[in-house]
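Taken from a larger complex, these chains appear in their original positions, while the remainder are omitted.
By written order: A and B. Residues from 1 in each chain.
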Amino acid sequence: MDLLHALSSNLLSPAVLFFALGLIAALTKSDLKFPESLYASLTIYLLVAIGFKGGVAINEAGLGKVWLPALAAITLGALIPLWTYPLLRFGGKFTAVDASAIAAHYGSVSAVTFIAATNYLKAVNQPYESYATAFLAVMESPAILVGVVLGKLGSKRNGPLDLATLKSTVHEALFGRSIFLLVGALVVGALCGKAGMDKVESFFVTPFQGVLALFLLEMGLVAGRRLEDLRKVGPFLLAFGVVMPLLHGALGVYLGRLAGLELGGATLLGVLSASASYIAAPAAIRMSLPEANPTYYLTASLAITFPFNITVGIPIYFAMAGWLYS
Amino acid sequence: MNHHPMKLVTIVCESHAREAVTKMLREAGAHGWTLFPVEGDGAHGRRPADIPEYTNVQVEVIVPPEVSNTLFERLGREFFPRYAMIAFESDVRVLRPGKF
């Protein structure tokens, strides 16, 4: 499948069109609003569903197949801040704290982008390793820890790197609600296996794509409300938010191949690598590096990289994997 | 009725500050607190209460005057420079002063 076809089949999917509808609603200042608890409920559903499915897949594939690419994912996540930080600090002239905060976001991952990518692969009939959810689970935290350490080392005003900060960052990074739900559901799925899946499939799997479409409508609203901050962040960050995902996407796909994944799984590792966190990382950064300016990291991850990945990024990483595997 | 003067301290802050604030309240000597999610607008822009992580919470706490002073000292020193928030104090009267 060539890039154009890959793109158009993504852009005309209900999920992406509903995302665009949400963007439009935000831009036209329509009073459309999802209740706060609907957002929270859909998030719980999506994380539990994807985690459970991934766990069942691990149960079937065996941990032996999962550990190597998972290790690759962790390493990649932890390393990304090491080059994004200097780039932001010296290329983008950001302060040490802001640079490390943004770097943490880009090393970490976006679960919704990952879910949209699995959706996309399903739509184009590309099989993928369902246990890839495990990579999502392990890639959320490492970059956050690295980013916080960078931020503490790079800036004195920000207070020294003490043990208490490190401990609470680790706790936040490992026990935050999204990571807890995802890992928890993964373990439940791994324990239940196929027999458990049969019982809950019609709730956690069958309606999944439709729920995602509705959720992306809301995410369009949320991202759209941030669009007006675009002019505050400057051209460097704008370019960063588009170019880095492409580089990281290519890197992830390549590493995925090295780690022995199939085309579908390599695409997903590329997507994870290319995506930037906008829930878990902000929460941890807000607590550990409160001096970092949220306008920078939230606008970059939520208003630039997230929409980019959802619309054109995912098919591009898929095309990259296609080239690499052909 | 036998009314006793107390201070009501109201804090509106980004929800990320929630744990830090309630922990501080206990440390400063408050015996309880009340909390709910709110939308807001201010120097840090609109906070439209559609994602729990991006919204505000309002915390209300009844305390004796000296605790209120401690609270405001810590708020001014540790919290105001870090978080999007406001705090204000007002005079209230309660029946069971020993409770607060």
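Going forward, contacts are C-beta pairs under 8 Å (C-beta built on N, C-alpha and C of every residue); 3 or more make two chains touch, one makes a residue touch a chain.
Because the structure is predicted, anything quoted here is derived from the model rather than measured.
*Asks:* Indicate the composition of the complete complex by giving a copy number for each shown chain label.
*Replies:* A x3, B x3
Following the convention adopted for this analysis, only the chains that are shown with their structure count from here on.
*Asks:* Between chain A and chain B, tell me the centre distance in angstrom, where each centre is the average of that chain's C-alpha atoms.
*Replies:* 34
*Asks:* In their shared complex, at which residues does chain B touch chain A?
*Replies:* 14, 16-17, 20, 37, 46, 48-55, 82-83
*Asks:* Over in the complex, which chain A residues touch chain B? Could you list them?
*Replies:* Answer in residue numbers: 33-36, 39-40, 218, 221-222, 225, 279, 282-283, 286-287, 290-291.
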